[in-house]
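Got a structure for you, questions after.
Removed: one protein chain of the complex. Kept in place: all other protein chains.
Entry: chain A
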C-alpha cells in the first residue's frame, strides 16, 4: 500500500515535470508565432521570421562557422561562471556565518549588483587588454554578487536547532559542510546559480562584441556591420538555445535531484 502511494507520488512528479516541459514548449511556440507575425509586417530585411532564422542557423552549422565561435564563447562563460560560482559560494557561506560580516557585506553586494556590467567591461579593457581575460573577468564580477548574496542568505537562514544537533553529535567540520550547510544552502544556491548562468551568457556576448576578435559576440559585430539581420538572429537563437539547454537539461534536473527531500505530498 505504502509502496503504491510512493509510486503514485513519483509518477505524479514525473508527469508534472513533463507537463511543465510542454508548457514551456507551448510558450516558446506562441512566441515564435508572434515573431512570424512581426516578420510578415516588417519584411525579411528588418526582421527575418523564425523559419528563415533557423534555416540560416542550420547553414551556419553546416559550413562549420558556428561551432568554433560558440565553443570559444562557451569556454569564456564557463571560466568566468565557474570562478564566480566557486568564489561566490565559498565567500558567501563564510560571510553568512557571522552577523557582522553579513552586515558589512550586504551594502557591498547591493553596490556590486547595481554596477552595470558595461562599466566593468571598460575597466577590464583597460586592465586586461583585448584577450580572453576581459570577458572572463567581466563575467566573474557580474555573476559573483548574485551567487554571493544567495550563499549568504542560505548560511544566515540555517535553523539554530539543527546547528545544536550538529554540535551535540560532534559532527567534524567536513560533515558540517556535507551534512548540514551544503544541503541547506543548496536550495538557496541553485536559483542564484541559474540566474548567474543567464547573466554570464549575456555579459560574455556583450564583452566579445566590444573587445575580442572571436566568439559569438565578435561574430555578431561582423554580421551587424554587414547588415545581415538573419545571421545576427541566428547567433542570438544559438546562444538562447544553449542557455535553455543547460538550464533545463542540466541545472533543473540536478536541482530536482538535490532537493528531493523537499518535494512530496506536503510540498
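List of remarks:
Here is the rule we go by: a residue touches a chain if its C-beta (ideal position, glycine included) is under 8 Å from a C-beta of that chain, and two chains touch if they have at least 3 such contacts; residues count from 1.
In this section, contacts and distances are computed from a predicted model.
The protein name that UniProt records for the chain not on display, among "L-serine dehydratase", "Cytochrome c1", "RsbT co-antagonist protein RsbRA" or "ATP-binding cassette domain-containing protein", is "ATP-binding cassette domain-containing protein". Of the listed positions A:113, A:165 or A:254, the one in contact with the omitted chain in the full complex is A:165. The omitted chain makes contact with just one of the residues A:23, A:68, A:129 or A:183: A:183. By the touch definition given at the top, chain A reaches the unshown chain through residues 2-3, 6, 161-162, 164-165, 167-172, 175, 179-180, 183-184, 260-262, 264-267.
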